[in-house]
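Coming up: subunit A.
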Amino acid sequence: MTSTDVTEAGATESAAAPLLEARELTRHFRVGRGFGRQMLHAVDEVNFTIGKQEIVALAGESGSGKSTIARLLAGVYKPTSGEIFYQGRATSTYRSRKDQLAYRGDVPMVFQDPFSSLNPAFRVSHGVLRSLKLHRPELSRAERFEEAERVIEAVGLSPAGDIMNRYPYELSGGQRQRIGFAQALAHKPKLILADEPVSMLDVSIRIGLLNLMAELRETQGVSFLYITHDIASARYVADRLMIMYAGHVVETGPTESVLQNPKHPYTDLLLGAVPDPRAPLSTGIEGDTGEPPKVIDPTPGCRFRWRCPLAVDRCHSETPLLRVLGQNHQAACHVADPDTN
Partner candidate 1 sequence: MPDQLLEVRDLTVEYDTGDRPVVAVDHVDLDVHAGEFVGVVGESGCGKSTLLFAIAQLLSSPAAITGGSVRFQGQDLVTMSEKKLSALRWRDFSVVMQSAMNALNPVKSIGAQFRDTIMAHDEPVADERPAEVLRLVGIDPIHLNSYPHQLSGGMRQRAMIAMALLFTPDLIIMDEPTSALDVVAQRSLMVQIKELQKQLGFAVIFVTHDMSLVSHFSDKLVVMYAGQVVEFGDTRAVFDAPQHPYSAGLLDAFPSIRGPKVPLTGIPGTPPNLASPPPGCRFQPRCPKAFEDCPKIEPELYQVGAVQARCLLHVKEPVQERTS
Partner candidate 2 sequence: GCGGGDKPIGDAASSNPSSSASSGGGGTGQYKKGGTVTIANVGGQTWPCQFNPFNPAVNQVALGFVYEPLTFVNVLKAGATTPMLATGFAWSPKKDSIVFTIRDGVKWSDGQPFSADDVVYTFTRMKEQPALDLYSLWTGAGLTSVTAAGNKVTLKFKAAAEPYFFNFANQVGIVPKHIWSTGEAASKPATWTNTKPIGTGPFTVESCTGNNISYVANGNYWQPGKPYVEKVQYPAYLDNNPANLDLASGKAQWGGQYIPNIDNFYKSKSPENNYWFPPTANVALVPNNDPSRPATSKLEVRQAIAYALDREQISKIGESGYQPAANQTGVVTPTFDKYFDKDALTAAGYDKPNLDKAKQLLQTAGYSESNPLKLNVITVTGYTDWDASLAVVKQQLAKVGIELTVQDLQQQSYNQKLYTGDYDLAYSSLSGGPTPYYELRQLLYSKNTAPIGKQANSNYSRYQNPEVDKLFDQYAAADPDTQVKLIKQISSYMIKDVPLIPTTESVDWYQYNTKDLEGWPTQDDPYAQPAPYNIPDVGQVLTNLYSKSAQK
């Protein structure tokens, strides 16, 4: 397979009927106690869709709300406002355990921090086996073990039989991360929310996992929300790229389009910062300290305006909304130019 045709296939599918759609998704956190209560706007009025068999990469600054989005989708957090539609139905309408279980079976999550996402009291196979038990009740005990072994092998951990029986503290960060990934794979999901699933892996193993993602999408039609700091890997697997900044999605579009033709100044900055051994060092961002903003009780206006080299007056008073600036390519910037072609 080549990644190019994968991209096209995914793009057409997603246009037809989105698997999951987030509308005006918002999540605020209360910070401080008692009187001096303040609101941290982790995610603010975010809209996006994830199509069937689509890999959507979500990148952005640390603290910009990527994990929060994943957690909102996984139902770990309840949205402050906004709605998530899964296969056309709002998840807030799930009442029965059956509905919820079905959703959870379809949309598993790989947690960002592999050190805290495995229960230290159980062998690492615990999570995989439990997932199988909950979501594929038809399997017998022995089958579950077989299946677990298979997925653990699939994420590149071998010998699986040995690894399964270890306790989390006996695994390295990278190994744990892969166990987390295996948990999400175990029960034929439809959409995997993968929060930096490869951040702790060595380049060599990382690529194996990325290949696995692509293969799963191909063979089993699984979609991914792939959260990462590693733009290069996003380019490698993702059909679409979303860039977040301070709780807002500031740019979204087909991966290549965004990379080749970034519309939002932040995207520009971000791409400029990504080192590439195969390309010469680009300059021009030296003045930027790269301090991520905390979005506490924000006032209207573009959140990037303080760091933006292009900021105009309007940016200080009006929050930019996503605008279509190219084919499937949107950015939230007052000054960005649309594609000319």
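In picking the candidates, the idea was that all candidates are chains of the complex that A comes from, given by their letters.
To be clear about the criterion, a contact is a pair of C-beta atoms (placed from the backbone, for glycine too) under 8 Å apart; a residue touches a chain by one contact, two chains touch by 3 or more; residues count from 1.
Keep in mind it's a predicted model, so treat the numbers as computed, not measured.
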Selected neighbour of subunit A [touch, this complex] from 1 or 2: 1
Partner candidate 1, residues of subunit A touching it in the complex: 1-4, 61-62, 156-158, 172-175, 200, 202-208, 210-211, 229, 231-233, 235-236, 259, 269-279, 281, 285-286, 288-292
